[in-house]
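Just dropping this structure here.
Yeah, one chain of the complex is gone here, protein chain that is, but the others are all in their spots.
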Amino acid sequence: MTLFMMSSILSMPIKRLRVLLLLVALLTACDLTPLNNPHPPEDSAGSVLYSSFSERPKHLDPAVAYSSNEYTFIGQIYEPPLQYHYLKRPYELIPLTTTKMPSVVYRDNKGNPLPDNATTADIAFTDYILDIKPGIQFQPHPALAKDANGAYLYHHLSAAQLDELLTITDFKSTGSRELTAEDYVYQIKRLANPKIQSPIAGVMQPYIVGFDALAKQLTAAPQTDLKTVNMSGVKALSRYQYQITINGKYPQFRFWLAMQFFAPMPWEADVFYAQPGLKAKNISLDWFPIGTGPYRLTENNPNRQMVLLKNPLFHGETYPDSGTPEDKASGLLNDAGKALPFIDKVVYTLEKETIPYWNKFLQGYYDASGIASDSFDQAIQFAGNGQAQLTPAMQAQGMRLQTEVQTSSFYMGFNMLDNVVGGNSEAARKLRQALSIAIDYEEYIAIFTNGRGISAQGVLPPGIYGNQTGQAGMNPYVYDWVNNAYQRKSLSVAKQLMTEAGYANGIDPATHESLILYFDSTSVSTEDRPMLNWYRKQFEKLGIKLVIRATDYNRFQQKMRDGNAQIFVWGWNADYPDPENFFFLLYGPNGKVKSAGENAANYHNPEFDRLFEQMRNMDDGEARMHLIQQLQEQVRQDAPWIFGFHPKSFALFHSWYHNSNANLMANNRLKYLRIDTAERDAKRQAWNHPNFWPLLVGLVLLVLLVIPAIIAYRRRAAATLQEVQQRS
Amino acid sequence: MVMLWTDALIYLLLLTLAALGFYLRGKEHIKRPLQKISSSKVGMVSLVVLLFFVLIGLLDSIHFIPSNSKNNEIISVLDYWATPLREHGEKTYSAPFATTLYSKEMQTLPDGTAQFGYPTLRFGGSHLTDPTTQLLPDLLKKTAYGLFQGASLSSFFMLLLFSLSTKQRERFKRSATAKTVWAVIFFIVSLSYTLVYLSAYYHVLGTDKVGEDVFYQAIKSIRTGLVLGTLTTLIMLPMAIIFGILAGFFRGWVDDVIQYLYTTLNSIPSVLLIAASILMVQVYMAKHEADYTSVIVRADMRLLFLCLILGVTSWTGLCRLLRAETLKLREMEYVQAAQALGVKQSMILLRHILPNVMHIVLISVVLDFSSLVLAEAVLSYINIGVDPTTYSWGNMINGARLEMARDPIVWWSLSAAFVFMFALVLAANLFADVVQDAFDPRRAGND
Partner (left out) sequence: MIQYILRRCLYALPLLMGVNILTFVLFFIVNSPEDMARMQLGQKHVTTAAIQNWKQQHGYDLPLLWNDTQDSAKKLTETIFYQKSVGLFLLDFGVSDSGRDMSTDIKQRMWPSLALALPSLILGLTVNICVALMMVLFRNTYLELGSMVLCVMLMSISSLFYIIGGQFYIGKLLKLVPISGYASGVDAFKFMVLPVIIGVVSGIGSGARWYRTLFLEEAEKDYVRTARAKGLSETQVLFKHVLKNAMIPILTGVVVVLPLLFMGSLIMESFFSIPGLGSYTIDAINSQDFAIVRAMVFLGSLLYVVGLLLTDISYTLVDPRVRLV
């Protein structure tokens, strides 16, 4: 069709052509609503939050999920018995589904109760007794749907029923029921089930009484219905009360009770999802959770988007009315006492690349964003005192910045089993100390994270009990205290240490060539090349040649398990705010190679282990603080890690995004957030005026280019026609 | 001297080319098209540009371990020459010809106060005492000086060449094409001399995220592009020629088998085949990491594998063409006659068939070259291209995607990759056009 149009344009008088062009110009010049809105227009009515996910969460089963991208979702859906107070610092546990904090009873090995001040040695068992609130309902879900006679509707699906299904919303009816203590007990039994492969099974097994026995029983008879078996240490005392018995004393267990692993699971869910045929339709517990929280997952299309909707049966909760003094000033308490949650719907869209996300955020189509290293200069500038602040352009858009040092550590670890960098010999220690000085993590932070981070002085990040600031918290093996600030020791100190270690000028006495060290990395993409080069340069300062062995993450894990790695970079994100959660990364018996634990450096120092065992189960106080400092000193001296840095998170929000607080422990933050949709709509309108004129200019240019040709062609055609006529 | 696998193959390729040239020397049916090419201005100019690229690529293909190196680093002749460029790294981004970094930073002034501003570069423009006022005059002066030196250098050599040449070569330098070619050579030499001269003082094309010189990266990428474009052909040619001719000549079951083979290969989406193979190479190297400790050896292996796989996926097209041509040729009278006379079949293939399909081979080789260079960029984007540590335009573009999101944007990496790649591919495309015109018998008539 277009072809014939072209031929008609070619033979059209120029005058008419001009009119046509004018018409096109008029049409395109009309002012339209933002053309570039990536969200469907009907969404702008309610209180909808837009967010994204870059990789589909692998598991949404609370017994299995253990990574932050999974917690983004299940944190809003499942409710463990406890939660962290949203605003208070230091972090404080408060009841979520329980009526009060769990009562803790210590007992000796005969089962007799002990007083609260009993010594660790006497305590053989600890009972945690939890009372849950009556009247809490599960979200509407087909697994709980019953017919008029009280029989479950969808527990025996026929082939015909299966055929009609595409996704979980295709079930016509849904049901709900009250949450009971049994549901919590059922979930703990699931943790022990070897078939489910919970990542914390190994951690819980020594603590929870009967955990191991149940796991063995289930291995022997995998088909057993979990409802019918018992775990000796976990039982429901009444409809609303249950008890967990722990071996010995383990105060950190209270933190675990705030994690999704201990969220309730109705047995109906397992029965429902176990039906053959559902799995082939990608309907499983990993995809469609069933919880009691403020939100429920209504759409889970990992290829495009995931949608959380308000749970209509949510038991209700109110916004906290107390917090730190700064919270009052920053308006975080304005909504105190109001019913949660504020937001009706959250749409998570798949965004694999940071650039489109960032651009859409600037256009107002996403409400909050982190700052990628490449857009950092655009968003942040540093004031005279080194304080990060928003650039004028960002301030003009009304954005707000929130920064927080994360409770994570990134470190460069040495494999202590390696015969060059590892071991307890003086030479190896000096080599490690020399490298600790040479690898300039301040520069790393400046180059690769735009200054978003602080260099680590020890194992503990700020915000964790035992971390010290100022001179007291300095790592004296790497830093000097100069002008009231940390200053990295000069390279000559490091070179001196190298000489003492037997590698003068980096020459390996065995080969008479540069010492060769191996860096095992998981970075294989182009973007990581600068970083690898940087590492190479750092080692070169001491005359060491660094060979990078880059493999994918799984091969890397394999190497770590086999102890074949030499130098690696690893990070740890706190599970709960307790120093034990960091020092256990260096506890000898947790060795990666020996017992497949989390001690990736395979560090083993009897003195450290002894101190750690003492510190582990202590309550916070003077004595514990003293022990923690001793532990720090031991690790700093041995240097199994080069303490890298603690990242600082920078988050940007638009002005309509309220109540955001950097609570690093809580993963159910969504319910506290509020957005001002009217303001958002107005700003989006204002920011997204389409520019048509460059297109028009281009079009005009094209026409100008073609017109002479058309004229020439027409003249020639006319000439030919004349010629033909003359001839005939 | 260290010989990498790709180096060895490049030398092999050069030898093959030389042998081919020797073999075809004086052959009448080759001479005519060659004359046609040499009389085409566009063709000769693009050939000069291509040869210039090839020269750089060859310099970068002679590897050795410098005697004074203590860390056993393998470098090439090009690296050796560009040592200042390699070692003059800055901290992070800086714009072309800049004297300061691209972004502000907290810095401590000599008097102890902290200031938020643009830090000066360690090397770029470090010979200037007051960059704000001196930069522009110095830049102009250096450019003029470099241009002058380059120009006089090239004129000197040209004059030398002219004075040496004899009468019969007169035509060689007087014809219009020759004049253009000399002008282009003069231009290229002067320009590159200027750039090299300037690069000693400034970062001509800026620096990247870790402060590496972009000009150096772009030049190093030339070899990668050329290797992919040429070695792939070296690998695919034997397969395509042998299978194509055999299928066309013998027909019957040989034809069936070969047709089956190439239809099967053809039916697999080539990107997926490449991806699958590269994944496997990665897995293989991860399992045998002890053999691939040196970064450069490892990267070279991957480059070689990429050539191999590209070769495997791209021989089918040429094979099909050759088969069709051979089918036609074997019905020709002289082939029939040779057969009737009882000439050995291998002789017929070698004497009568092979030389007569060479023009198809040549055209397809030239045509494939540019598409292979372009393919590298795309493959690198999907992470199935060359090793991330290899310098290549694809890797540069890939990294530059993030730079485009910065504000103010970092445009020089992308532009550098664009300009260099565009120059090479454009020259290759134009040259391919000319070659096709000259060798295609169908086109021979209409000029």
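Chains: A and B, in written order; residue numbering restarts at 1 for each.
To be clear about the criterion, contacts are C-beta pairs under 8 Å (C-beta built on N, C-alpha and C of every residue); 3 or more make two chains touch, one makes a residue touch a chain.
For clarity, every value in this text was computed on a predicted model and none was experimentally measured.
Considering the full assembly, A:Y66 is the residue among A:Y66, A:F382 or A:Y465 that touches the omitted chain.
When the full complex is taken into account, the listed residue touching the unshown chain is A:E351, out of A:E351, A:E404, A:E540 or A:D681.
When the missing chain is restored to the complex, the residue among A:Q275, A:Q381, A:Q557 or A:N573 that touches it is A:Q557. Taking the whole complex into account, chain A touches the unshown chain at residues 2-4, 6-7, 10-11, 34-38, 40, 58, 66-67, 194-195, 197, 199, 202, 279-282, 286, 301-304, 349-353, 356, 359-360, 363, 365, 552-554, 557-558, 596, 688-692, 694-695, 705-706, 709, 712-713, 717, 720-721, 724, 728. For chain B, the residues touching the absent chain in the complete assembly are 260, 263-264, 266-269, 271-273, 275-277, 279-280, 283-284, 287, 370, 374, 377-378, 381-384, 393-394, 397, 400-401, 404, 414, 418, 421-422, 425-426, 429-430, 433, 446.
In the analysis below, only the chains that are shown with their structure count from here on.
The geometric centre of chain A is 43 Å away from that of chain B, both derived from CA atoms.
Residues 354-355, 358-359, 372, 374-375, 377-378, 381-386, 393, 446-447, 451, 506-507, 513-514, 518, 524-534, 540, 543, 545, 547-549, 551-552, 555 of chain A are the ones that touch chain B when the two sit in their complex. Chain B makes touch with chain A in their complex at residues 70-72, 91-92, 103-106, 114-116, 208-210, 212, 282, 286, 289, 293-295, 380, 383, 388-389, 395, 398-399, 401-407.
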